[in-house]
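Left out: one protein chain. Kept in place: all the others.
Now for subunit A:
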């Protein structure tokens, strides 16, 4: 719990902000837990956050080791990004706690045996915490946190305009599967090809992060993404005509006993400038009955300041995977 000094400093920060706030955690808008088969996707736009008092407030909720990590980043922009990423995770998860009782600073994290960060639920005695799962991804212009209850989740965000230092096909040949290389090779326009590579990259990242066993246990060239019409899965369509009607499936590595599970994917385009891939595991009882859409709730946030529900707007467009966007 906060010491008197922490409270005093907090009150000072709040006065500086000039807002009518009582405590930091009460200015976090509480939300309902994601339901089964539902994923929540929260994001911040670093360029919108310039108030140093606010950044200090974010910094203060970090753990000592997180603060150390921030200091190790070289340069102000990277430090800011690191602070925002950790603050986004802590404030987001704190919103789901019963009556928002949990101070974002009090959350503890651990790593699974492959190094994937997870919420550490062990430390609480009094209250029963929901089994929140999360994953984050950041670019210089967008930092995102995906949340589910119970289902492993992996997300990845990339800027559409990202240029590879290597040739696109050379990169694909080095890291992607044979079918994917073939698919990319068939795209004549180099710009379209580059965009498809980025989409594939985000999907692959999201998948590996969702599985949570590390990249060396699931090398990118051992699995293939396929885009199909939901009536006829497995048909290769030209990727740049992929639409939200098209299901994204992954053909897992041959050694599939390592990676079991019914993984579902969503591919979004945000603000016309970013691709975001989300991967969650659906219940295996659904297998064979055809796919059920992923229910997805999107929110843009400036923690402690404001949240915006992203629904029915072209700020976020589903460009692949069976998805139902939810109103908040």
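In this text, contacts are C-beta pairs under 8 Å (C-beta built on N, C-alpha and C of every residue); 3 or more make two chains touch, one makes a residue touch a chain; residues count from 1.
We take it that contacts and distances are computed from a predicted model.
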Which of "Acyl carrier protein", "Replication protein A 14 kDa subunit B-like", "Serine/threonine-protein phosphatase" or "GDP-L-galactose phosphorylase" matches, in UniProt, the chain that is not displayed: "Acyl carrier protein"
Which of A:109, A:175, A:271 or A:311 contacts the chain that the document leaves out: A:175
Which residue of A:112, A:166, A:185 or A:273 touches the chain not shown here: A:166
Chain not shown: contacting residue from A:29, A:67 or A:160: A:67
Hidden partner interface residues of subunit A, rising order: 9, 50, 52, 55-56, 59-60, 67-68, 71-78, 80-81, 138-139, 158, 162, 164-166, 170-171, 174-175, 201, 205, 214-216, 219
